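Note that one protein chain is taken out, while the other chains of the complex remain in position.
What follows is subunit A.
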Amino acid sequence: MIAKTISLLLPALLPSWRFFKTVAASPRVELRVDAGDWQEARPIPERVGLARMARRLVWNPRRNEQLYMVSLSERLAEDGRDHARAELERLVRAGLTGGERFQFRLVFLQREGTQIVKFIDYESPVLPVAEHVS
């Protein structure tokens, strides 16, 4: 517990500040319900106007949840953390409005030469939409 606390705390007290050192492979979380087509779990809108940008300065919970899902995807891809998998499952499930079973997967986009290529890093098992139904 103490070792874990130290490992979590140190990056905040001795930050590296290496923002955007490289533009790494970028994750998207995709889902499908009842074996349907894959779609992005939290798609970004087509456009965000100035008024909405201003409002988001003080109230931006959905966008911050999206960014949290990006962090979780990177953690899951990096070291397969159970916490990241469980949190992604919870957040994807929370966004569902119907169906009985669903799956989610992590798709990464990255540059290869002049092309942007897409690869699947993780695919979940088929899961129940209702949390307590097996």
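Throughout what follows, a residue touches a chain if its C-beta (ideal position, glycine included) is under 8 Å from a C-beta of that chain, and two chains touch if they have at least 3 such contacts; residues count from 1.
The working rule: contacts and distances are computed from a predicted model.
Undergrad: What protein name does the UniProt record of the undisplayed chain give, "HTTM-like domain-containing protein", "histidine kinase", "ABC transporter permease subunit" or "Iron uptake protein"?
TA: Its record in UniProt gives the absent chain the protein name "HTTM-like domain-containing protein".
Undergrad: Going by the touch rule given at the top, which residues of subunit A touch the chain that is not shown?
TA: Counting over the whole complex, subunit A touches the hidden chain at residues 4-5, 8-9, 11-13, 15-23, 26-28, 44-48, 53, 56-68, 70-71, 75, 81, 83-84, 87, 90, 94, 109-111, 116.
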